Structure formats: C-alpha cells, structure tokens
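Yeah, one chain of the complex is gone here, protein chain that is, but the others are all in their spots.
Chain lettering (A, B and C) follows the sequence in which the chains are written, and residue indices restart at 1 in each chain.
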C-alpha cells in the first residue's frame, strides 16, 4: 500500500520534473534574436536572488527576528504587481475580480506589514538617555 | 582652457550616456514575445551580482587578502568563454586570431591564478600539531 | 511609463528591498530598512499602475483603499498576537498568488492555446499549489494560535494520517501534471478547480496534526512557501522583481525555520509530521520530588544583596504580560547598584525574537539583552538567576537525558547560578510536556503565582525597602 503510494508519488513528481525540463529545453535560444521570454534569465535571477537572500538574512540581528518576519511579509506582498496587472487590464470581469481580491490581500499585507514592523522597531532602544542606573 | 576641457568632457560623457539610454529605451519589450536579447535582464543580473560581490568580498578574512586577489583574477578570466566563441566559430581568420590571443591570455590567468592561490593557501596553518610551546 | 522606465523602476525597487533587509542586521539602522522597503514598494506599485495597458482604475483604487482599511487595524494588534497576524498575512499572500495564477490560466486559455507553454503551465501549477495550500494552512495556524474555538488546539491524529495526506498530495500533483501536459484540452479548465480544491484541503490537513505550540516553526515554513509562490508568479508573469522579492522572502522563512529547529534540536520532518506535544506523557514516578517555596520578601532581600542578577524570561512572561513589571524590577535593582542582565534563549516564547520585542516594548535597552551563548559563561558568577515563566529553555535534562524529547537542545545554564528563583503558576510542565529537575535543585526556590503578580510583589518589597545601601 505505502509502496504503491510512494511509486505513484514518484511518478507524479517525475511528470512535473519532466514537464519543467521540457519547458526549459523548448525555451528560446535567447541571445541572437529569438522570440519569447527568456526563461533562463529568470532562473539566473532566481539563483542570484536566493544567494542574496540567504546571505543577507543570515546576518540579521537575532534581536530583530520578530520584526524580520513582518518586514519580509510586507516585501513578499510584491505580488501586488501581478494583481494590479490582472485587475486593471482589459480582461473579462471575472478575471479582473480575482485580481481585485488578490490586490486587496496584497495591499493589506503591505500596509500592516510595514506599519507593525516600524511599530516594533521603534521600541528598540540602546540605552535610555535620561535614565538612572549606570549599566 | 580647463573650463573648455571640462565642457567638452561633459558633452562627450553626455553623448555616451544618451547613447546608453537610447539603447535601453529601444530595447525590446521582452515579456510577451519580442525579438532580441533582453538588455534589462542583463542589467538586473549585473545589479544582483554586484550585491553578491560586495556582500561576499567584504566578509573575506583579512588574513587572506593576497590569495583573494589571485583567486578573483582567475575567476575574472571567465572572459575565456567569449574567447572560445570567437576563436572556434566559423569566422574569418583575422578575427579568430584575435580570439586565439585572448584565449591564451585568459587561460594563462586561469592556470596561474588558481595554482598560486592554492600554493599560498596551503601555507596557512592554524597551529602546528607536533610543535613545542604552548600558545 | 515606457518599458524602459518600468524596468528601471523594478531594478530600483529590487535594490531597495535588498537594502531593507540588509539594514535589519543592526537595531540602529533597522528603521531605515522599513523606509527603504516602503520606498521600494511605492516605486513598484506606481510604475506598474502607470503602464498604458492598465485602463481600469476603479477596482484598483477600491482594493487599495480596502487594503489600507484592513491593514491599519491589523498592524495595531497587541504584541502577543503577532504570531497570529504573521500567519494571517501568509494566508493573504498565498491567496493572492493562487488567485493571480488562476486568473492567468483562464485568461490564457481563452486567448488561445499557444499562450499555455509548458514552462508557463509548470509555473502556474506550482503557483496555485503553493498559494492555496499556504492560504488554508496559514489560516489554520492563525486559528490555532488565536485559540479560535472551533479549531482544535491539540494535534488531531488518526492512524494512517500521513499516508492519507501523502495520497492527497500525489493526486494533486498528478492532476497538475495532466494539466501541464494538456493545457488546452477541453477537460483542463474543469480539472483545474479540482487541483485548487485539493491544495486547499491539503493545507488544512497538513496543519491539523500539528500542536498549537509548534506553530511558530510551521509559520516560518509557510513563510517560505508564500515566498516560493511569489517566485512562481514571477515566472508566470516574466517579472524579475517578483522573483527576487519572493526569493528574499523564501530565504527568510527557510532560515528562521532552520534556526528554530536547531535551537529545539529537532528536524523539519519531526515538526511537520511528528505530532509533537500530542500526548503529555506524565512520568508518574516523578511526583514524589519536592519543591522548596520562597516568599517574595525573602527573594527580594537576596536579590538586593546580589551583585549580578540574570533574568531568564520565557513564554510565561508573554502570557502574563509581565514585561512592564519586569522593567520596574530592573529599575529597582539598578538603583541599588545591582548589575542586571537578561538571558535570551533563541526559542524562548513562541516565535523567534519574542522576548526581545516584549522587553523592548517595556523600554529595556537592548544592550542588556544577552544571547544564550554569551551569557552561559557568566552563569557561574551569577548570584541570582530569576526564571520568569521559562521552563524548557532552562531544563538541564537537555544536556544528558537521552530519553528526553528535548535532549540535545542547547539551554541557558540557570542551574549554575548561586541561587535560582523560578516564577510559574503551577506544577504543570511547559511546552515539551516534561518535568524540569531545575525546580527540585538544592539552590532553587519556587515563587508560585502569575508572573505579573509575583514580580509586582518583588518590586513592592524593593521599593518599600531601605533604598540605597
């Protein structure tokens, strides 16, 4: 039973991978004037961006891990860009409606994400100036 | 005199910048199936790679700045890729000859750069094992 | 807004986002990070909006206004509710990705099959799988954390659960593969909703068996999924800004999840499929051990004489909202010339950095918050260790008891201090459901009660006391 499941799982994943591979293989040669978006550029950008992400995030101060969570939230709401395109283009209303919901969701994340991050960061003080004690 | 020089300098640089701007402005819209290499992808990649470079290099151990100079030498000899393309394609011999010289120059950098880096790095030891003293 | 200006804006926004995260490496520059983030987002939104293909503006304005209307109150939740808010925002992010993917598929299907290239189909399927499962999964997580009534807090398990979940995932993937291979078949638009439904269901089933207390780690993993969904959207729309921002978000989720797992000495798999915290195996044999109680008066006297007091806060401080009282205690002790430090365990509380925000809220300078690795070497010189609602993070069993569920987890060495006072309400165990021998130690005295009240008592004793000495 488990084995059959595993096998079918493997084949489903296999199909996906083969699909992805075929997609990339059939992608245009880029460079000297071919048509279509260059998928390899996108992959290149993804790899570079992941390196940057891992490098930058690993160096975020441990003190600030909670605000980090909320600011990355806000930044990942960049999905707003896609939502605007779907909502505002000359598409059928049902499609645009889905875009509108997506836009609302993204905008909520942007607003609440940045505001709460700032709210939290405002609290971090290195040492009260007018404060007694002598630490 | 100096002023005239500065002015003509500014206009020459201006011409270059305008050229670059025109180049990017006339570049294909990418995305939905236009022709030509997507210059914006290249710029994107350049910006990301510079972030990675600055982030990674700033964290190289000060101990190793000399080997760092030689390893980046070797890596920047990636110009070898362009040289191979020019040398080995079906081009006129004069063109291919230039490529051959470039290929030779790049290959020299690759070989000597990696070898000397390794030679230097082999010297760095944290503490001799069979060593007297008790530092 | 020409193509060139659009692309230049996107590059600018990317750089601003990278700076935003970079500046989070120091509390001094962190607020600049927020400004950079806001600037990047503004540039990206305006550049997208001002393109000539955007011709309908009504719904855009409406959605943005609604986003502000909901986002502003959401940003004012109390700090204890931050984990829920985070989960909720992942749900929103997942939903947005899922909807855009869905919209794009039907759009391209109507416009003609040549639009549905294999590449795009792979990206769309990944986008909707990740998007919708993040949506429901995060909603469940938020519900558990908020302790919503009709969502079970404790893990819900049944035999064969992992197999059923796995089977569901396989079916979803299989349908996805079928649609990818035949994107413009007449049955494809009917199968598509099935994939969506399965993803939604899978999100729920994935979270049901996980205990509320494991939610922080799960949230970080869902964060990574939300980031990957944005990356997939970037591939669908051929938009490199989306790819970059998504990758940044994904990295953040991944790294936070790894840090938490390491600090708990558990694996991803164990968190996701282990149904941790499910049965509280109370070892019956342990009950004969005895606690030594102490009164606030006695404790206050000893703390007054100390030269170094280390306060170790835990989840209990968050529950009791005791941070302001802790601040008063800190002030009182400092006034008497006592050095006071806070020992911060990476997974104290219920989310990464939880203790730091709470203490910062109470205006305690972050220079007095010391990380576990740095404070442990000072613990033998510490006169009083005051444990405020922490439990697992100070349990010495983690060091040697191989049978303990927290074995191998690094802890704060409270047991090495000369005197230990521990504040908690009862004899109940903490998150991991195990006894803590620290409480029975020869130099440990318990201060039973709610953290806020007990610390209030301590403060009263100190301020009513003799003042300077």
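The rule is simple: contacts are C-beta pairs under 8 Å (C-beta built on N, C-alpha and C of every residue); 3 or more make two chains touch, one makes a residue touch a chain.
Quantities reported herein were computed from a predicted structural model and do not represent experimental measurements.
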Contact set of the excluded chain (shown chains only): A, B
Interface with the unshown chain - residue positions in chain A: 21, 24-25, 27, 29-32, 40-41, 43-44, 47-48, 51
Touch residues of chain B, complete complex, unshown partner: 1-2, 5, 8-9, 12-13, 15-16, 19-20, 22-24, 26-27, 36-37, 39, 41-42, 45-46, 49-50, 52-54, 56-92, 94-128, 132-135
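Note that only the chains that are shown with their structure count from here on.
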Overall pattern in which the protein chains touch one another (line/ring/star/complete/other): complete
Between chain C and chain B, distance of the C-alpha-averaged centres to the nearest whole Å: 41
Rounded Å distance, chain A centre to chain C centre (Cα mean): 17
Interchain centroid distance [CA atoms averaged], chain A/chain B, Å: 30
Multi-partner residues of chain C (at least 2 other chains): 18, 238, 240, 244
Contacts with two or more other chains, residues of chain B listed in rising order: 30-32, 41, 44, 48, 51
